[in-house]
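The complex is shown incomplete by one protein chain, all other protein chains being positioned as in the whole.
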Amino acid sequence: MIGKGLMDGLVVTAKNFVGSYFDGNRKERLFTYQYPEERMPLPENSRTFPFLVYDGTPDQMRCTACKVCETECPPQCICIVMDRDANGKPLRRPTVFDIDTSVCMQCGICVEVCPFNAIKMDCDFERSQYARFDDLITHLPTLLKSNEYYHQIKSAEATRVDATRKPAKKPAAAPTPVKPVPTSTDMRTEDERQAWQRGYQGEVGAGEIVWPPVVLKKQSARTPLEQSVSSAPAANDVPWHDSGIELEKRMEMAKERPLADKLMAAMAQVDCQACGYDCRGYANALASGESKDYSRCAPGEEPTKNMLEKLMKEAGKI
Amino acid sequence: MSTIETQMLEVSLGPQHPSTHGVFRMDVVLDGEYVVKLKPVMGYLHRNHEQIGEKMTWLGSMPYTDRLDYFCSMTNNWAYALSVEKMAGIKVPERAEYIRVIMAELTRLLNHACAVGFLLSDCGAWFTPVLYALRERERILDFFETVSGARMMCNYMRFGGVRVDLDEQSLAMARAIVARWPAFLDEFEKLMTENEVLLARTQRVGILPRELAINASVSGPVARASGVAYDIRKVDKYGVYDRFDFRVPVGETGDTFDRFMIRILEMRESVKILHQALRDIPSGPCIAPESKLRGFKVPAGDGYGRIESPKGELGFYLVSEGGAKPYRYHVRPPSFVNLTILEDMCLGHKVADAIIILGSIDIVLGEVDR
Amino acid sequence: MDAIYKLIQHYAPKIPDLLALALAVLLPIAIVMGVFLTVFALLTWVERKALGRIQNRRGPNRVGPVGLFQPVADGLKLLTKEDIVPAAADKVVHFLAPVLTVVPAFMVLAVVPVAKGFVPVDLNIGVLFALAVSTGSVLALFMAGWASRNKFSLLGAMRSVAQVVSYEVPMVMAAVVILMAAGTLSSVGIVEAQRGLAGWFVFKPWGLVAFVIFQLCAMAEVARTPFDLPEAESEIVAGYHTEYSGFKFALFQMGEYVAAITMGGITVTMFLGGYLGPGSDLPKIGWLVSAGWFFAKLGIIVVINIWARGTWPRVRVDQLLGFAWKLLLPLALVNIVAMAIWHFASNKLVGWGASAVVLAVAIVALVKINTGQTFEKRSYRFIS
Partner (left out) sequence: MIPTVEQVRAMTSLLVEREELLAVAKFLKTDPQLQFDFCSCVTAVDYLKQDCIEVVYHLYSVALKHGPIALKVRAPRALDQCRVPSLTPVWRGCEFQEREAFDLYGVKFDGHPDLRRILMWDEFVDHPMRKDYVPPSAMEAKK
């Protein structure tokens, strides 16, 4: 019968029309949320942008600036610079931790790889800003959120994390007064800044796209070499345990030592525990053959890895 | 009798056009309303996905695969994970396989619902079918968000399993979705499948013969509508698909209407698979113990893994040098290959038909252009 | 008009004659324009709201109570928008086209009897005037499509010309039946001819067929779904008004909607008994009740339009034209014959039966001839 299909369709739409006003499961039909007034309940797993967790005061952040997230971040939107004291000794915490919100794709890989449960995904999606470049980079002060906040947004997960965590570490031995945290924007030299902005304009204009998308230079933030060399000698018999010293110098220092010490000298000396040990422990593990994976020193990056590979090969461990 | 001098009209449909499903362009030459030539032009969304993949670690490409076919991030994840697992020889725990099947079939449901919805919208049905489809899709997206944390860019699978386990609550949620789905399909079918206008518009329009479909590497529902009885779930039996009792619908004519109906029938079969998977899901770990996030390496060599994504055969060709990054990372996107025969299907039809034929292929430009 | 003139003379005899005459002319126009512009604004709101509910959305609900001021907001927004004229466009024609779409739409209102004793101009050729003038808009559409220098516009304009011209024919043929029955071309006369119990023409077999044909043609004429090919957004972007923005675009929309309303008004007048209804003849408030009846009936037509728009896909251009020429036109012709049978039948019952049978046979035969091989039943193989 011609026309039956047309009529059937009309019946369906009429049902939906009436149902949207009177039906018992009206709420299921009108599934939209009237956004600013009504908010969708976000499930606990919901993720938007990363934030950093601290216990107690913002000074006691969990992040140790181990740079694991920085290396693993697929779009390279994280920039970390480790904090140092006046002598250039690393303090196992970041002084710069920038996340470029415009580049971040909210994949959550940083959370998965973080060995300290320091970085977590937020649920806050209202991040619109006025300035296109500067406002979209979130800096350390804004990134830091308390553990209570973490409990508030993801209670089950936070409880789980708290259970697995060791008791909160002590705040840095000398509670230095919180100094104004410099941001990477301050540190960028004018050239770098221009190059960085060119990258963006390149997207708009003709064929000038930089790879990787964001070039936030961190070298400029490092303490000049001379200072660190002249700094106070490090504790007991591992004089190279100071990440301010360059790798070659460190290797020089450990030249006469046994393999474990040599290996340790090749590490980044920040005791970040990203590898699962501190620097000493990882070196011992490698030397004893407990671990064969020499690529786990994240802060040391490529030079450390190459050096470790060389040392291991020389020692016939791999 | 004098003849009127006429001119061909060259129209470029797109890249900004309401129904090219993204930034796709069809350079059409029209004789009146008839299409006499049609050249698909793509690349407006090209971002050199493959080169990005070669610069990423093996894991780093996973969130990028979400962005290929942004409707079906779960199946994209699976295809990539499957290829890497094949090369690295990782065994996936059973529970993870079941979870993957659940996710993939839910993805199929939402993709097909939206595909037929948009196809009808291309026919001019003023968004009603699309919005009904979106209404149901919303529930699946809610489920995805509960499980993976994101609605569309799930980034859910890992080499050797899945990232987050399904708890009882989310399983109940999935069961509720699946229980509702047949009612939605009934409503949808009543709304459209017998509609005379739709029949007149789609039947015998854009016929793709079986031989051409095979020769042109067409896959997925488009190929099956043309009578190619080929479903990778059945042929490769990847995952745990050999444990489920389901059928694969195959069409005869290969016209737009068949492509429309095959998708609806496939949804019904997916519901069957989901019922079984949600019933039989075993307990156990959801990720292989040997799988690791950092420092993941794949033995040197090359490998090709493919799955039946909702749009067709989604394959990943990977070449490894044994390092932390793939040496070559190639995606075989189904909608890109399915576009090969667009011109063959459209010639001799009208512009309006060209639009719905394109709609019936069901392309996503994130995948076509990469 | 005369009544107003007399009223003015009665209550304000000091007003000069010429002014009184001018007032008598302008006042009904102002009323009609005012009322129908409000109806137009309301209609856009109703349409968006109803479509929204059909599609499980909420529709406009932000501006004013339940989004009632949405049309105002839209209007303001369109007014303040930049008016973009393509560089290659024919400027004069491009400017004239939107104006010309609105004019005929409003002109038709002149002969629509809105309430008892209220018709702006009671022409004795009212229906003819309405049908003739409403076709004028096609010229504007073609001007718009041609002047824009855009291929989508051109395609849309071509489609709309083909469509309007084709559907004009069965539409007039369907109207002929009503004219035969009423024996007059005056719109008021047609309404008055439908007095009595079940006197509306739609309740007669030939009237029902004519009503369906007329309604379909009216939908095609004003390009409503499923005949909205001239502006099929999924195919040719926006058809003839692709290159229009701002106020000109608003004028197109207005012309379209007002045309839809007036077409509905004519349908109501010709088939649904116009302003007639219980209480429309009451002495004092009769005009109010009758206006209420008119708008209620108009509402039904509008709702049918919206409902169809929310449900059906659109047809293809060849199917559209085929439908008009191969199905509607022959049916309309047969309908005239049926009307003649009815007219000359010895008694009412015989007339009813005979004309109904003739029409039923014609419909079945025409549908059979036209559908032929289409609408196959498909079966699918399953492999497991």
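Letters A, B and C mark the chains as written, and numbering starts fresh at 1 in each.
Here is the rule we use: a contact is a pair of C-beta atoms (placed from the backbone, for glycine too) under 8 Å apart; a residue touches a chain by one contact, two chains touch by 3 or more.
This one's a predicted model, so the numbers in the text were calculated from it and none came from an experiment.
Engineer: So one chain is hidden, and I want to know which residue out of B:Phe71, B:Tyr230, B:Phe246 or B:Phe260 touches that hidden chain in the complete assembly.
Structural biologist: Selected residue, touching the omitted chain: B:Tyr230.
Engineer: Determine which one of B:Leu9, B:Val36, B:Ile214 or B:Leu347 touches the chain that has been left out.
Structural biologist: B:Ile214
Engineer: Thinking of the whole complex, not just what is shown, which of B:Ala96, B:Leu134, B:Ile307 or B:Ile341 touches the missing chain?
Structural biologist: Residue touching the chain left out of view: B:Ile341.
Engineer: For the chain not shown, which residue from B:Leu171, B:Ala288 or B:Val319 touches it across the whole complex?
Structural biologist: Residue touching the absent chain, from the options given: B:Val319.
Engineer: So which bits of subunit B touch the chain we can't see?
Structural biologist: On the subunit B side, contact with the omitted chain comes from 42-43, 46, 48, 50-51, 86-87, 89, 212, 214-219, 228, 230, 235, 301-304, 306, 313, 315, 317, 319, 327-328, 330, 332, 336-337, 339-341, 369-370.
The criterion applied here is as follows: only the chains that are shown with their structure count from here on.
Engineer: Touch graph of the chains shown: is it line, ring, star, complete or other?
Structural biologist: complete
Engineer: Using only alpha carbons, which chain's centroid is the nearest to the whole structure's centroid?
Structural biologist: If one averages C-alpha positions chain by chain, the most central is B.
Engineer: Looking at every pair of chains, which has the largest contact count?
Structural biologist: Contact tally peaks for the chain pair B-C.
Engineer: What whole-Å value do you get for the distance between subunit B and subunit C if each is reduced to the mean of its CA atoms?
Structural biologist: Result: the chain centres lie 43 Å from each other.
Engineer: Using Cα averages as centroids, what's the distance between subunit A and subunit B in whole Å?
Structural biologist: 33
Engineer: Where the centres are mean C-alpha positions, what is the separation of subunit A from subunit C, in Å?
Structural biologist: Distance between chain centres: 64 Å.
Engineer: At least two other chains touched by the same residue of subunit C: list those residues.
Structural biologist: Expected reply: 54-57, 310-312, 375.
Engineer: In subunit A, what residues contact two or more other chains?
Structural biologist: As it turns out, subunit A has residues touching two or more other chains at 2, 6, 9, 12-13, 16, 29, 31.
Engineer: Under the touch definition given earlier, write down the residues of subunit C that touch subunit B in their complex.
Structural biologist: Where subunit C meets subunit B, its residues are 51, 54-57, 151-152, 154-155, 225-226, 228-229, 232-237, 309-319, 374-376, 378-384.
Engineer: If we count contacts the way the header does, which residues on subunit B are in touch with subunit A in the complex?
Structural biologist: By the definition above, subunit B touches subunit A via 55-57, 59-64, 66, 128, 132, 135, 138, 142, 145-150, 153, 155, 163-164, 187, 190-199, 293-295, 324.
Engineer: What part of subunit B is in contact with subunit C in the complex they form?
Structural biologist: Per the touch definition, subunit B meets subunit C at residues 9-11, 17-19, 30, 33, 120-128, 131-132, 135, 191-192, 195-201, 203-204, 229, 231, 234, 245-253, 257-258, 261-262, 265, 350-353, 355.
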